[in-house]
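Of the protein chains in this complex, all but one are displayed in their positions.
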Amino acid sequence: MNLTLLMYLIPSLIMFGCGVYGFLTRKNMIAIMISLELMLNSIDINFVVFNRYLFPGQMEGMFFTLFAIAIAAAETALALAIIINVFRIAKDVDINKINKLKF
Amino acid sequence: MEIFNNILIYFVIVPLLTILGLAFCSNRGIGAVRAVAVAGATVLMALAGYLVYLFLQARGAGDTSEMILCSEVTWYAPLNIKLALGVDGVSVVMILLSAFIVFAGVFASWKMDPLPKQFFLWFFLLSTGVFGFFISIDLFTMFMFYEVALIPMYLLIGVWGSGNKNYSAMKLTLMLMGGSAFLMLGIIGIYFHSSADGQWTMNILEIAKNDAIPHSWQMWLFPLTFIGFGVLGAMFPFHTWSPDGHASAPTAVSMLHAGVLMKLGGYGCFRIAIYLMPFAANELGWIFLTLTGISIVYGAFSACVQTDLKYINAYSSVSHCGMVLFAVLMFNTTAMTGAVLQMLSHGLMTALFFALIGMIYGRTHTRDIRDMGGLMHIMPYLGVGYVLAGLASLGLPGLSGFVAEMTIFVGSYMHTDIFHRVLTIAATCSIVITAVYILRVVAKLLFGDVQNEHHRELTDASWEERLSTATLIIAVAIIGCFPNFFVNIISDSFLPIVGALENAAHAAGVM
Amino acid sequence: MDYSQFLMMPQEIGLLIVFLLVFIYDTFMPARAQRFLPIFTTILFAIYTAFSFIPCQMGELFGGMMETNPATWVMKCILNIGVFIVFLQAIKWTNEDFVSVRRGEFYELILLTLFGMFLMISSRHFLLFVIGLETASLPIAALTAFEKRHYESHEAAAKYIFTAIFSSAIFMLGISFVYGMSGSLYFNDIANALSLISSKSILLFVAVAFVIAGVGFKLSLVPFHQWTADVYQGAPTAVTSYLSVISKGAAAFAFLIILVQVFGSAYHQVWEWMLYAIIILTITIGNLFAIRQHNLKRFLAFSSISQAGYIMLGVIAASTVGMASMIYYILVYIFSNLAAFGVIAAIERQTGKVTMDDYNGLFKTNPWMAFTMMLAMFSLGGIPPFAGFFSKFFIFVGAASTGSVAIYVLVFIALVNTIISLYYYLLVVKAMFIRQDECAIPYIDSHWTEELGMTISVMGIIAVGIASNVYTFMSQISDSVIHIFHLI
Partner (left out) sequence: MPLSYTIAVIAIPLIMFLFLGLSGVKMGKKTTGIIGVIAMLITTILAYGVALTYFFGSSEGQIVDGVRKAVTVFNPDWLTFSDTLVVRMGIMLDPIAAMMLIVITTVSLMVHLYSLGYMCDHHGNAEKGFQRYYAFLALFTFSMLGLVVATNLFQIFIFFEMVGVSSYLLIGFYYTTPAANHANKKAFIVTRLADLFFLIGILILSFYTQTFDFFSNNVNGIIGMLDDPQASLAQAGTTTFMGCSAMAWALTFIFIGGAGKSAMYPLHIWLPDAMEGPTPVSALIHAATMVVAGVFLVARLFPMYVLVQGTMDIICVVGAFTAFYAAAIACVQSDIKRALAFSTISQIAFMMTSLAVSSADGQLIEIHGGYGLGFMASMFHLFTHAMFKALLFLCAGAIIHAVHSNENDKMHGLHKYMPITSIAFLIGCLAIAGIPPFAGFWSKDEILVAAYEKGIGWGIWMTMVAGMTAFYMFRIYFLIFHWKKHEVHTEHEPADQPWTMTLPLIILAAISIVAGFVPAAKLVTWDGTPLHTQLNWTIAGTSVLIACIGIGLAYKMYYKENDLPERMANSCRGLWTAAYKRFYMDELYQFITHKVIFQGICKPIAKFDRAIIDGFFNMLAEVTNRTSFGIRKMQSGSIQGYVYFYLIGVLLLAVITMACVLL
């Protein structure tokens, strides 16, 4: 693996880690959405980088990335809708408040 | 299908038809339910009689094949699972026993309340499983029928039982299912080593013929299978479901369970565990022999101090069924014949016991012997029946118990190994302890003065109760008076098993 | 591009047609006709299901991105049957006031997710697979939030969507590693590439673990299972039943395909032991949690978790026997679970009661419902002569067919767990038959569609086991696709 690859790869992994960290620590659901976006985007970077530096022959990584972005958009939309619903009823977007169903 | 030309299949079909018929009975009138149930039981009885006739005829005609009336229909082709039927002497007499007890059980639960219809539905599902187990010689179908026989117990005890029924029912079901978990693993293991050339089979005869199970596998498949059946055979220390279960079960269920279901254990032990894995049986037999030896004496001793009639019989069942497994592990024809005789005799007399206890309980509404006494005055028929059952179980010559126990003792003492002979002598001590607890009960329950003045108004047995008990008493007396008739049917069936054991021992000796 | 290849995916095409028709009906029909949308959809779907049984030309499509073979075909048929039963049981519910305004969406979303599952099942390329996965999982969040006026519904939806996105992120990360190692997203190419590189590479372990996690999330395997109970409890019962059987079944099959076809070369080193641990955890923890549940939907959620563990026994076998047993198990499981959910749905719809104590003395008032429930419980618990017994026995046989002692130990652990599971299944039976209650649930006149649904399930429970040719057919099918296992 050549250096440039790592130079792209490591930041993307750090980005993913940040996303996970944010997911686990944020209280606000919107913030959690954002950290999820971070994770998804870091994956996109992975694909692009792999495609570009390891297998420049064909474009699979790129295409995957395109689709992944679309999927991420859909997910975000859906999640936001649900958050709004929850907010309507619970009047709150604190993630620790929605743990009625347990055990 | 040609399988319907085989009489054996009808032992499963008839109960199923009975269930169907019951399903169409109305919930209101009990008359129709009784009629259907009695019809089913009677047909089964007739079938069993005819089967015995066929068997004697076949043997008389010089048919010395291991199993007669064999026929099989492929069921699950990809796994080579067949519905393989066939009977030898042992299965024949076991089927006869089951038919007797089902018949008596129907009459013993004549006044069943509530939900008589559902009761008989489950009752006949249970007997379907029992009969199916005895007629099939394919591991898978055997196991299936075995579990079919187990599960109705839960509802039969839970709904119609008495006392701490929920606990007992759950305990019984779970422990027996635990046994069958061992069993299933054992069966799967046997299946995947059933032949040398990868043609896996579930047919017992073929497996025994191939004799391909590697010794290393036998050494742990045998314990699995033996314990799996031993749990149902109330082998120490897996017997604790039996006292609670019997104590809470309704009369007919106790009869069928102690009378027949526990016999599935002993039957499976030699038909599957020992027959298919003779090497391991020779190697590990002594462990289980010790356990069963313990359960013989242990059960008898703990029966001495019980005060609940059903507990007493449950523990005596532990002792008697222990004797069955004990004899089976002696690996010679005489002892094994004795084991089957003991199954017959214990089945009949325990069923008789439970029937009588149920009838007495139905009148006095207590099973505690300390609250009863002098019942011989009040209900002479039941009293005499109880004394007869007691004498049978403590081994009075002329009744079935004596024949069975003596065959077992003599057969076991034939064993050339001193350890086995000493164990045998230890086991014989049980005849005294049995006498102690039986006479204790009889003296407290039937003799002496009437403890409770209300009991003076009680009535003696009604006609259906008389019929139910008389059937069993006669059967007990017949076995006791003409044992050779049964011995001749049974004893040949063990030649293959004993032969397999001897070959294995010889092979081991060579190695 | 030759369009004849579309003939190789008639089931997908048919499904799309059904979807479009439902969509058009929902959009353009007048309001008073909307009442008949559910029945219209159901009938339409029934016809489609009937046609989907017709064998068709099979093979690779889109340059190998997708493949239809007998196994996928059977799997899709099974899913169709399940969905049909779900529709039957949902008709009455969707016509209720609070739901009726969005009843069209219910059907459309379900059909879409089904389409996504079809893609999962027959995709041979990770891009297609991911699209299928997301199509199958995202709308379910919307369906879960369907009970607009219930808070639980929304909490469940929130939990589902967040964990789902998280796990799909993990999954795609894993895929990106695989892509990095192999340079392709085609299953076959990946497999070939992986079989060349040493299976000791650390990246491979991580990748496989991530992929297992991603799919295991949909299968609700421990430790990726925790959304299950909450979502099942919160979601509308129709959705729960759909979730518990259909998506689980599809995911299980896809799981088998991916593990065997993509990572087949890494079977012994890598994922056999991962799966081994996961199965033990799944079965045991599912059972342990199920013991203490009182809400029946939650109870069935945990029971379905442990059932998923049993299904995985067919995957770890990694053989045609295992595959046949697994498909068979899924079929039986669909029937058993849908029977149970049918009863629960019918009772909940009329009385809103879902806890086990509400069922005390049910047999007195509703004998047939109690009977159906009992059959379902016995079948789930593996009691003969019901189908559950056979499926359990065959899945054990399938697992043991690998012959390794470790797998025997695994089977033994699973068997011990069947005792625990039998205990809690019997608790339900006890509540219905043995316990008595003055204020038991009164007689419920369930709608004929619900009764039809239960009847079909009961028929399945009784017939599928006794009629051996079902299993025989399954094993023929899985023998016909033996090429899947060429890497094991």
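Order of writing sets the chain letters: A, B and C. Residues in each chain are counted from 1.
Heads up, the rule we're going with is that contacts are C-beta pairs under 8 Å (C-beta built on N, C-alpha and C of every residue); 3 or more make two chains touch, one makes a residue touch a chain.
Keep in mind that what you see is a predicted model, and the values were worked out from it rather than measured.
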| item | value |
| --- | --- |
| Where the missing chain makes contact, among the chains that are shown | A, B, C |
| Sole residue of C:20, C:277 or C:459 that reaches the chain not shown, by the stated touch rule | C:277 |
| Candidate in contact with the missing chain, chosen from C:34, C:95, C:188 or C:226 | C:226 |
| Hidden partner chain, touching residue among C:73, C:93 or C:162 | C:162 |
| Touch criterion as defined above, residue of C:212, C:456 or C:487 at the omitted chain | C:212 |
| Interface with the unshown chain - residue positions in chain C | 158-159, 162-163, 166-167, 170, 200, 202, 205-206, 208-210, 212-213, 217, 222-224, 226-227, 229-230, 269-270, 273-274, 277-278, 285, 288-289, 291-292, 420 |
| Interface with the unshown chain - residue positions in chain A | 20, 23-25, 95-96, 98-103 |
| Residues of chain B (touch criterion as defined above) contacting the omitted chain | 171, 174-175, 236-237, 239-240, 298, 301-302, 304-306, 333-334, 374, 376-377, 391, 394-398, 402-403, 406-407, 409-411, 413-414, 421, 424-425, 428-429, 431-432, 435-436, 439-440, 443, 446-449, 483-484, 487-488, 491 |
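Criterion: only the chains that are shown with their structure count from here on.
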| item | value |
| --- | --- |
| Chain of greatest Cα-centre distance to chain B | A |
| Approximate Å spacing (C-alpha centroids) for the pair chain B, chain C | 42 |
| Centroid distance [mean C-alpha coordinates] between chain C and chain A, Å | 27 |
| Chain centre separation (chain A, chain B; CA means) in Å | 65 |
| Numbers and ranges of chain B residues touching at least 2 other chains | none |
| Interface hub residues of chain C, defined as touching at least two other chains | none |
| Touch list for chain C against partner chain B, complex | 321, 324, 378, 383-385, 389, 393-394, 396-397, 400-401, 403, 408, 411-412, 415-416, 418-419, 422-423, 426, 429-430, 433-434, 468, 471-472, 475-476 |
| Complex contact set, residues of chain B against chain C | 75-79, 81, 140, 144-145, 147-148, 151, 154-155, 158-159, 165-166, 169-170, 173-174, 177-178, 181-182, 184-185, 188-189, 191-192 |
| Residues on chain A engaged by chain C in the complex (per definition of touch) | 16, 19, 23, 29, 32, 36, 39-40, 42-43, 46-47, 50-51, 54-55, 60-61, 63-64, 67-68, 71, 74-75, 78-79, 81-83, 85-86, 89-90, 98-103 |
